[in-house]
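Let's turn to chain A:
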Amino acid sequence: MKEDKLRIGVFVCECGLNIAGSLDCEEVKKYAETLEDVVVSVVNKYTCADPGQNEIKKYIKEHNLNRVVVASCTPLMHEPTFRTCVAEAGLNPYLFEMANIREHCSWVHLHDRKAATEKAKDIVKVAVAKARHLKPQIEAEVPVTNKVLVIGGGVAGIQAALDLADTGYQVYLVEKQPSIGGIMAQLDKTYPTMDCSI
Partner candidate 1 sequence: MAEEANFKCLRCGQEFKLPYDPKAGPQERTCPKCRSNSVRRIKEQKK
Partner candidate 2 sequence: MMDVGRHPRIKLFVYSEVEDVSGYVGNFKVKVRKKARYVDENECNACAECAKICPVVVPDEFQMGFSSRKAIYIQLPQAVPSAYVLDMNACLGNNPIACGKCVEVCDKKCIDYDMQDQFIDLEVGAIIVASGMDVYDPTELDEFGYTRFDNVITSMEFERLICAGGPTTGHFIRLSDRETPKTIGFVQCVGSRSERRGNRYCSNICCMNTIKDTVLLKDHYPDIEVKVFYMDLRAFGKGFEDLLRRSRSEGVKYIRGIPGEIYEDSKTKNLILDVENTTTGEVEKHELDMLVLSVGVIPRQDGDLIQKLLTLSRTVDGFFMESHPKLKPVDAPTRGVFFAGCSESPKDVKDSVTQASASASRAGILLSSDRIKVEAITSVIDKDKCTSCGICYQACPFKAIVVDRKAKIPAEVIEAACAGCGTCGAECPFGAVTMKHFTDEQIFPQIDAILEENPQDKIVVFACNWCSYQGGDNAGMSRLQYPATGRIIRTMCSGRVDEQFILYAFSKGAPIVLVSGCHFADCHYIDANRWTQKRVEKLWDKLERKGIRPERLQLEWISAAEGQKFAKVMREIEEMRQKVTPEEIEHTKKVLSDWKPKGAKRRPKKAEVKIEA
């Protein structure tokens, strides 16, 4: 697929008042529209909720977007959500970038709306800058040998080996000593129930 022109959509999330409470989302949205290659910018109440996600999908189709930036929370939280969302709209999931204007901005600058808004604009700008250079990625697949090696034949190794063998996998259990059993075999009784250890 040859792309001739970048078409970036920026979705600014209010997160209820979590973001909108301490910075001006509308201003961030307007600023985003001025950035190179951004064709559309939208403010959502909750971008991660179904209406927000539907809006992303709608705009991808309507505006023929080929990059998506969501300015909301930390990518550790919703990057998988939005990657799936853009993929459902036919975009490679790696053509999505997140701008963290909540954990790294609205929540830590609660008392300086101006500075927080300025910082949020920069965060969006950085995300758009990266988005302009995003490339589709494909997760390669490799075959799996469904056998397992357990190193150590103490109580832990024995339990793991039995569980896996009972599940149906071939298990190789390697033990250094001439017999399995490990430290536990040397104990007399074990707490808290005082039962025998062998």
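The definition used in the following text is that a contact is a pair of C-beta atoms (placed from the backbone, for glycine too) under 8 Å apart; a residue touches a chain by one contact, two chains touch by 3 or more; residues count from 1.
The candidates were selected such that all candidates are chains of the complex that A comes from, given by their letters.
Nothing here was measured: the structure is a model prediction, and the numbers come from that model.
Trainee: Which touches chain A in this complex, 1 or 2?
Mentor: Answer for chain A among the listed options: 2.
Trainee: Quick check on the complex: what are the chain A residues that touch candidate 2?
Mentor: 1-6, 74-76, 94, 100, 102-105, 107-112, 115-116, 118-119, 122-123, 125-126, 128-130, 132-165, 167-194, 197-198
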